[in-house]
Every structure is written in C-alpha cells, then in structure tokens.
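Here the complex is missing one protein chain, while the rest keep their positions.
Entry: chain A
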C-alpha cells in the first residue's frame, strides 16, 4: 500500500516530527514498504480468532497500593531546561 505525502505530513504533525520537503518522498516510499508487510499479515484469514492485546499470552501482575517513591524533585528539576518555584517551565500553552 502506498502512502501519499499528505498522509505523511499529517502523521508527522500529530507525532511532532519535522520532515523536510526533500525527504518526504523518500519517507512516503519507506512507509509504503512497511505497509506492504502489514498487507501480507492482513491477508491471513483470522476468522474466529480473538485478537491478542499483547504479544505475550500472559496476565498482568498488580502491585499493592503502597507509597514506595520519595521526593526526588531536586534531581528531576535539574534535568529540565527551565524551572521556577518547583515548576517545570514550558512555552506558553493556552486552551
């Protein structure tokens, strides 16, 4: 299945990935190659087979409701480009 460049542009925007005009053609082709593999999988008859939620046929282990983490704010804030009053600062976002 081929992927048109418009679809690639939309996906890039949703994923916040910059793709230059020069490479968009190439990206479209490569994505198309991947989807050809998917097409082969799609062709398999799966009637009556329940889809798996995970490649491993296992059941999730749950943890007890206990507080196990302590306050490491100082270390985490140091990793951020800009902070103030214990908050991470990001370019202004408004609803």
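Note that contacts are C-beta pairs under 8 Å (C-beta built on N, C-alpha and C of every residue); 3 or more make two chains touch, one makes a residue touch a chain; residues count from 1.
Following the convention adopted for this analysis, contacts and distances are computed from a predicted model.
Student: For the complex's missing chain, which UniProt name, "Cysteine desulfurase", "Iron ABC transporter permease", "Aspartyl/glutamyl-tRNA(Asn/Gln) amidotransferase subunit B" or "Succinate dehydrogenase / fumarate reductase cytochrome b subunit"?
Tutor: "Aspartyl/glutamyl-tRNA(Asn/Gln) amidotransferase subunit B"
Student: Over the whole complex, note the residues of chain A touching the chain we left out.
Tutor: So the residues of chain A touching the unseen chain are 14, 16, 53-56, 58-69, 71-73, 76-77, 82, 84-95.
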